[in-house]
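All protein chains but one are shown at their positions in the complex.
Here is subunit A:
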Amino acid sequence: MVYKLGMAVKKELLLQIRDVGGLIILFVMPLLLLITITVVQKGSFDSLTGAKIPVLLVDNDQDSISHAIQRELGSIGNFTLVNQIDGTPLIEEKAKQAVFKGDFQLAIVLPANMTSDLNKQVQQNVDRIMSEFSYAEEDSIVAENLTVVAKEIRLYFDPATQPSFKTAVKSSIDKLVATIETGRIYSKFQEQLSDGVDDAFEQKAFISFKEIGPEKEGEVIKPDAGQHNVPAWTLFAIFFIIVPLSINIVKEKSQGTMIRLITNPVPYYVFILGKTIGYLFISLIQFYLMLAVGVYLFPLMGIPAFEIDNNFLKLSVLAVFSGLAAIGTGIAVGTIATTQEQSAPFGATFVVILAAIGGVWVPVFIMPKVMQIISKISPMNWALNGFYDVLLRNGSWIDIMPEIILLFLFFGFTIAIAIIYDKKKRTI
């Protein structure tokens, strides 16, 4: 039986090696996909770590607050402020046109007299409060009668800008403005109460936050495009094996070789094991190729190298069980489908659906509640979580064991479907 199994595996490998189109689908396309997606997404991860987005700034205030805003925006690290286009200073209309044409993602327009009017407004409020406690100076009472029009900072976004980017920018500017306003209020009180003593109030934020991530050997693990994309798209590639595998089985039925296999004295499990081992070998080659690209090619392209550390064995075991889940699905689809026209589009669409609900494209936590529940039954989600456990959460063998068990159960489930369907469909 071992010899039969060996020959079955050899046959599967020979069929794959000689199918150039299939090899391109299995090896070249996933590599291209991984490189393309990682390069494309590099920007969004870089915004956390250094790369800057050019932002138009129209400064109609030209005073201390606008200078403070510019200074703060510059120090956030995400933006490079642009004050002129083609050598001419920016005006609101020109900035608006440039953004709406898509040349820039964002323009910030600071209103005229923002500093002076804010000062007046704060002065009035402080005076009013101080007068309540009979601390007001006589000359400041005059300001109480002035009407100060509220100012607005205008933001122009490229219509094609991602909503998440808009939300992040609005939140940053909102926080910045609030900080500056609070600072002004503190300063005014300080002037009133302490007769010019600078540090009567501690203006530094009392409550702050600190992001604490998992650590490995004393260093915080920092996610980057590679750490996210290599496992995600490697899984996508591994699961894409469903397409050629299901086509392979349908072909065996249509070209008559299945008739020989059924009439041969070979148990059905040899047929399934032959395919499983053959395709598992292929999926592991895929996996190691993708890892090699992440480790060796990414640095040459200016992308942080994919870091395996001492997790090679854990990652390999996860890849084996992910491959089994994909192979089981491919065998089930191939067994049930009667034509290649059924198996190929179904297989491809099914992989895309598994990837979508599995969190390969969109993180599961931002999905609607229903989809979050559905994602829990996607083998790609189990596998992806397993990879993230190892790579980003410093997970141990015990941490990834639930995912490994689920993937293996899924393999068993799909193979059971194939066997039951096959038995029902044919023979004595």
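Convention: contacts are C-beta pairs under 8 Å (C-beta built on N, C-alpha and C of every residue); 3 or more make two chains touch, one makes a residue touch a chain; residues count from 1.
Keep this in mind: contacts and distances are computed from a predicted model.
The chain absent from the displayed complex carries the UniProt protein name "ABC transporter ATP-binding protein", chosen from "Lactate utilization protein C", "ABC transporter ATP-binding protein", "Cytochrome c-type biogenesis protein CcmF" or "Electron transfer flavoprotein alpha subunit apoprotein".
Of the candidate positions A:182, A:264, A:316 or A:339, contact with the unshown chain belongs to A:264. In the complete complex, the hidden chain is touched by one of A:19, A:72, A:181 or A:399, namely A:19.
Although one chain is not drawn, its touching partners on subunit A can still be listed: residues 3-4, 7-8, 10-11, 14-15, 18-19, 255-257, 259-267, 426-428.
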